[in-house]
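Only a single protein chain was left out; the remaining protein chains are all shown in position.
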Amino acid sequence: MQSQLEAAVEQAARFTGEGKVAAYIPELAKQDKNRLGASVCLLDGTLLTAGDAHVPFTLQSISKIFSLMVALCDHGQRYVFERVGKEPTGDPFNSIVKLELIKPHKPLNPMINAGAIAVAGMIAGASVEERLARMLRLLRKMTGNPDLSVNEAVYRSEQETANRNRALAYFLKDSGILEGDVEETLDFYFRHCAIETTAAELARLGAVLAADGCDPASGERFIPREVARICKTFMVTCGMYNASGAFAIDVGVPAKSGVAGGIMAAVPNRMGIGVYGPALDDKGNSLAGVKLLETISTEWNLSIF
Amino acid sequence: MQSQLEAAVEQAARFTGEGKVAAYIPELAKQDKNRLGASVCLLDGTLLTAGDAHVPFTLQSISKIFSLMVALCDHGQRYVFERVGKEPTGDPFNSIVKLELIKPHKPLNPMINAGAIAVAGMIAGASVEERLARMLRLLRKMTGNPDLSVNEAVYRSEQETANRNRALAYFLKDSGILEGDVEETLDFYFRHCAIETTAAELARLGAVLAADGCDPASGERFIPREVARICKTFMVTCGMYNASGAFAIDVGVPAKSGVAGGIMAAVPNRMGIGVYGPALDDKGNSLAGVKLLETISTEWNLSIF
Amino acid sequence: MQSQLEAAVEQAARFTGEGKVAAYIPELAKQDKNRLGASVCLLDGTLLTAGDAHVPFTLQSISKIFSLMVALCDHGQRYVFERVGKEPTGDPFNSIVKLELIKPHKPLNPMINAGAIAVAGMIAGASVEERLARMLRLLRKMTGNPDLSVNEAVYRSEQETANRNRALAYFLKDSGILEGDVEETLDFYFRHCAIETTAAELARLGAVLAADGCDPASGERFIPREVARICKTFMVTCGMYNASGAFAIDVGVPAKSGVAGGIMAAVPNRMGIGVYGPALDDKGNSLAGVKLLETISTEWNLSIF
Partner (left out) sequence: MQSQLEAAVEQAARFTGEGKVAAYIPELAKQDKNRLGASVCLLDGTLLTAGDAHVPFTLQSISKIFSLMVALCDHGQRYVFERVGKEPTGDPFNSIVKLELIKPHKPLNPMINAGAIAVAGMIAGASVEERLARMLRLLRKMTGNPDLSVNEAVYRSEQETANRNRALAYFLKDSGILEGDVEETLDFYFRHCAIETTAAELARLGAVLAADGCDPASGERFIPREVARICKTFMVTCGMYNASGAFAIDVGVPAKSGVAGGIMAAVPNRMGIGVYGPALDDKGNSLAGVKLLETISTEWNLSIF
């Protein structure tokens, strides 16, 4: 598998030139678009890496999976899904249209920005710091990296360029979906988007989901099986922005991408996969990263369908 | 005319019970829904009044005409209409849908909230206070009321319940339409919505528009003829929310309404009309006020069509 | 006035090169894009002409005014406006979006295609031929041209390229707005769009509207005053597609355009104006025709605002 993974990275690396690094957050624009790395974490804990698998980058939208996890653990399905839906949408991740057109004004799912902001508002904690600390604690346990933390420069960069998210958040506030203070919720949202990780760590995180919420090596349970299953389901129906449907056909595994170039995949009962390739396609997914996942999904027959 | 006006008020007063006082701004909800008043200002300066023509209420959306006036005087048509369109829309006044769907993301017209917030951001002045002072100066001259000012309780009430407008403003900021500080622009916007007036004063203001921008009595010019004409045009195409088309057919005069229950009408070369009736129909227009205007438009043959 | 009209045509003719002849109906695409003509009919019956004022072309969307006239005469306001709204829309003339989004599924106004097809379905008559004959009879009286008729080549050309209109019609049928046979209604619709006229005749038709429904010369009443007023109102709020708001500001007179390049304007109590210039702007209005109307509106101070 190691050599196949290396070959897949090498082959997919040819496509990095066709993508574009996210430009709307200045700090992200500084990334090297030629980077590409991948890592696989098997359910016995074996970790394979290839290419730039240890280069740090920020979670961005991948954080939506982890805030959903925490919200589901804090409040249960009923509370969460009264405030955010379960349905995929054909709209872009930052769209506000459906928020107005659908009554009640509830975000369609927790993977679009509106939904993720609603979920961010549900995380229990007396302050932004406490909420963040709770998320970091879980992520540190799941990755085994006690130093996992927020990239402050990226966080500040998000803050400054976040008016579309502010529009979504105030709309949610107006609709009664968001309960707490809007700016605090946004502050938490921007911080958890700016949590820094690597492809290798994403592979471990994916492996926890693949193992139904347990540490693949030790078997220690991090989150309930039910919560892991819900997360993997959203990763299929809406994890890859409005290219989720195509990805499900072409790759066929639960996956969540972020605009910093990361993709975390979880192949149920088989493995977690982490990818980093900051050059994005026009939907916001890592261009070479998707190619790479197509290749190894075909070679290792990973599709769940 | 005086007796006809009185009869029209009396007759229309029967409909106040069918409307509802605006509920989403707590201070507005305190208004007495049975109030109804009307005033006519002829172009020789004669002022007729009937009913509650001297009861104070706030401009709300009627302020959109005056901020547009000031913006046009400050920057000229070209600058203003590069940032806000001239087209009516079938959508509600607080809709955000078209802002996303239409490229570039420019509000369709200055009479919907998105457009009026964009216009509010254009008013010249070093601070919110200075911008407001400039608007008040113009309104005081036009009404002849040197005490015209903001109702602080209503202003605070708007501030607190304004998340939908905040969503619009941050969307505009994100789209590059709004140049200054968002919260300052909103602060100005809420204040100018809370300027307090009466039906009698609205009649005078309407008469200035009817007289092409001049004081009807003295002939003193307040605003350029061109600016007055543009304002009257918007009053026909989009002055009565998404009931503007029906109002143009049923009444046929340029008019602008506000959710506090005011309507200012300007019959070109004939008269200004002010109405106050806080019980609103489902589009947000004074229910009895519209009935009253239908009656006197028919009786006095006011339609411009 | 004659020399001013000629000068205005000459000046506006410079812009014909910037527009494009309608391409989606093959027969319309054959028109000479350099043509430009204008005609003015004063309320004493005087007819001025300049340029290509006698070149024949088809009404296209201008027919929407006349089918509305007949429907209002046949059924009255209440019946008509239960099936079609009175509100302008920011959408393109052939848009289907609002038809689905607005409940009940009623076209927003009779000047967009959906609304005009709904109106076409209201024209009384045992057959398509009889309905058409009734419309032609009215138009022949109003223009004084007993030979006014349908251009068969254009009619056939419309029929063949009309799938978007078919989609609108079947949607209306599904929504219960359209009562009769869909294909018959469409057949009538395409025929009345293909009625052939000239700028001179449009000036006469506009003059009838300007004279509140009467023959300007003889005073003979063709349609009720109320019906004429409603038509002029729609011409302001939605007569120039989704450039109606801009046209109201820039020209300020009730007008209706068609994609064959015609514009019919009615200046209340003053004159009718007909224009022909087949090179269109991107909204579907005669590009040079609008320029021409801007010029003479300014020179003759025609704006009703």
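First chain written, first letter: the chains are A, B and C, and each begins at residue 1.
As a convention for this text, contacts are C-beta pairs under 8 Å (C-beta built on N, C-alpha and C of every residue); 3 or more make two chains touch, one makes a residue touch a chain.
Please read all numbers here as calculations on a predicted model, not as lab measurements.
Asker: Which of the chains on display does the removed chain touch in the whole complex?
Answerer: A, C
Asker: Touching the left-out chain: which of A:9, A:69, A:211 or A:238?
Answerer: A:238
Asker: Which one, C:30, C:54, C:166 or C:225, makes contact with the chain that was left out?
Answerer: Going through C:30, C:54, C:166 or C:225 one by one, C:166 is the residue touching the chain not shown.
Asker: Going by the contact rule already stated, which one of A:58, A:89 or A:285 would touch the omitted chain in the full complex?
Answerer: Candidates A:58, A:89 or A:285; residue touching the omitted chain: A:89.
Asker: Which of C:4, C:95 or C:298 sits in contact with the chain that's absent?
Answerer: Only one listed residue reaches the unshown chain, and that is C:95.
Asker: At which residues does subunit A meet the chain that is not included here?
Answerer: 85-91, 98, 102, 108-109, 229-230, 232-234, 236-238, 242-246, 248-249, 252, 254, 268, 303-305
Asker: For the chain that got dropped from the picture, name the residues of subunit C it touches.
Answerer: Within subunit C, the residues touching the omitted chain are 95-97, 99-101, 163-164, 166-171, 173-174, 182.
Here is the rule we use: only the chains that are shown with their structure count from here on.
Asker: In whole angstrom, how far does the Cα centroid of subunit A sit from the Cα centroid of subunit B?
Answerer: Taking the average C-alpha coordinate of subunit A and of subunit B, the gap between them is 47 Å.
Asker: Can you list the subunit A residues in contact with two or more other chains?
Answerer: If we look for residues of subunit A contacting two or more partner chains, we find 101.
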